[in-house]
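The structure follows.
Only a portion of the chains appears, each positioned as in the full assembly.
We call the chains A and B, going by the order they appear; numbering starts again at 1 in every chain.
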Amino acid sequence: MPAKNEDLHGNVPDKSPVALLLIDVINDLEFPGGDALLDYALPMAERIAALKRRAKQAGVPTIYVNDNFGKWQSDLGKLIAHCLEDGVRGRPLVERLLPEEDDYAVLKPKHSGFYSSTLDTLLAYLRARTLVLTGLAGNVCVLFTANDAFMRDFHLVVPADCVASIDPGDNAYALRQMATVLDADRRPSTELDFVALKRGGSAGC
Amino acid sequence: MPAKNEDLHGNVPDKSPVALLLIDVINDLEFPGGDALLDYALPMAERIAALKRRAKQAGVPTIYVNDNFGKWQSDLGKLIAHCLEDGVRGRPLVERLLPEEDDYAVLKPKHSGFYSSTLDTLLAYLRARTLVLTGLAGNVCVLFTANDAFMRDFHLVVPADCVASIDPGDNAYALRQMATVLDADRRPSTELDFVALKRGGSAGC
């Protein structure tokens, strides 16, 4: 017997066992350590952009999971405008990863993408069981989101080259924690095979 | 000892023991019964608009709690544009209740404003304890939101003239259920005194 409302009134038209999450990449980086983070975040953004193109070709939906900043008004458009027009440090990051018409977006008030947000419901309607996590910061919002995904029994893929933190040591440790405690696959993005992931086999190519 | 982050990084700059909620008023009304509902919704919108002006004068924040429609992209601006520009039935409703720069907005995927949304967190940071509920539909989304608010120990005010349903009998019964089971005050909006509500006394003037 199917769920009573298969697409949640058009909100979730896609069905895919795999989803690509971009965490806090719509980011002005205007905080202490933001300049150091930018050095890692820009090459990371190039790799995420390439990964996102390949996801799209494979029919894997992309979900932006992002902090709100400024008053809570559930308006992603305003956040993007702030990053592009207000002379902020994160502008080149955001320019490389602008959402497209067929992407999803969930705003989160705290570190984990699952906490007090709509992410759980969106993923249930997508029927996603495997999440590819990318973005910032590896040892905070990505790790918190990964922990919460693990408790919900998602299979986790966290390509090591698509995650960045202010401190590279913290980034490495967070990736190790995700691999050992959360069973996450951390192979580099170039080795990810979305078609294999969708079939439910190994992530690799 | 205060919460660690009093304003949630600027997302919730206000503090108020009372909040005014507008439920599903950004609405194209393009569903069966929508034309009947419009007849009730337009005068309701006038009354809510007047109530909202008085709330603002009293320093009571307004929160739009609204269904998303179309793909989930957390973009209230797109929803408003659809209602204003696509020739939909709900346009005059939305025109009367456009969000302003100092209003909050929370998108919800289901009937209750609390389910799988950020409303809980927003209200915690506002320090709101009393909610004034208004909007559509009285016997569905308003009632579901009221139930969830009651379980969270909010004091409820549901002005009977600021709530509408497709069927007036269902609307009346929902208001009665909110009064008897949820201890809601359903006096008409013209008798609401926000200053008294903020002091924690009776809702009335």
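As a convention for this text, a residue touches a chain if its C-beta (ideal position, glycine included) is under 8 Å from a C-beta of that chain, and two chains touch if they have at least 3 such contacts.
Worth saying up front: this structure is predicted, and the values here are computed from it rather than measured.
Here 2 copies sit in place, and the number of copies making up the whole complex of this structure is 4.
As a working rule, only the chains that are shown with their structure count from here on.
With each centre defined as the average position of its C-alpha atoms, the distance from chain A to chain B rounds to 31 Å. Residue ranges on chain A touching chain B, taken from their complex, read 8-13, 67-78, 99, 102-110, 116-118, 120-122.
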